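One protein chain is absent from this view; the other protein chains keep their places.
Let's look at chain A:
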Amino acid sequence: MKFEGRCWRFGDNIPTDRLVKTQYVFEPMEILVQHVLEDLNPEFPKQVRPGDVVFAGKHFGQSSGRAIATKALQATGIGCVVAETFARTFYRNCFEVGLPALEVGLNPGFAADGDRVRVDLTTGEFTNLTTQTMIRGAAADPFLVEMLEAGGLISLAKSRPEVFR
């Protein structure tokens, strides 16, 4: 699974409350998607394009475990989310809703806003095409890749119910 696009860079310790603010939790997805991460970068919800890559620092997606934050990020059309480390419920939610996620460890300054980047989820490689540098993260567990290929957890459970019976 490979993704290539423009990089949107965010910092450390970003909570899900900043992906989807409390006051929007009950709004329909078409409203949510207009506000994703707007406090941290007002251009993001306006300028993000399908296939772009969100690249954050440590403990991305901490705080509330509600999957709506993951879904709103997915609904922007990004191809993949990469972080130094993820908060675990957020990481789990990414695969369960079908949003590819790659954890790459410590890499301050590796890619900046607007750089072209490529992510290969199978090998764990994250390449900055603008600066021609590459780092290798942890390839996702095969169970999670299977979940992504099925289109998320619910699709997996429907296609292979014996796993959960």
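Assume contacts are C-beta pairs under 8 Å (C-beta built on N, C-alpha and C of every residue); 3 or more make two chains touch, one makes a residue touch a chain; residues count from 1.
Here, contacts and distances are computed from a predicted model.
> If you look up the hidden chain in UniProt, what protein name do you find among "Hydrogenase formation protein HypD", "Na(+) H(+) antiporter subunit D", "Protoporphyrin IX magnesium-chelatase" or "Aconitase family protein"?
Answer from the record: the omitted chain is "Aconitase family protein".
> If the hidden chain were put back, which of A:Cys7, A:Val33, A:Ala67 or A:Ala111 would touch it?
Candidates A:Cys7, A:Val33, A:Ala67 or A:Ala111; residue touching the omitted chain: A:Ala67.
> Which listed residue, A:Lys2, A:Lys21 or A:Arg116, touches the chain dropped from view?
A:Lys21
> For chain A, which residues lie in contact with the unshown chain of the complex?
So the residues of chain A touching the unseen chain are 13, 15, 17-18, 21-22, 25-26, 39, 58-59, 62-68, 70, 85-89, 92-93, 96-97, 141, 143, 152-154, 157, 161, 163-165.
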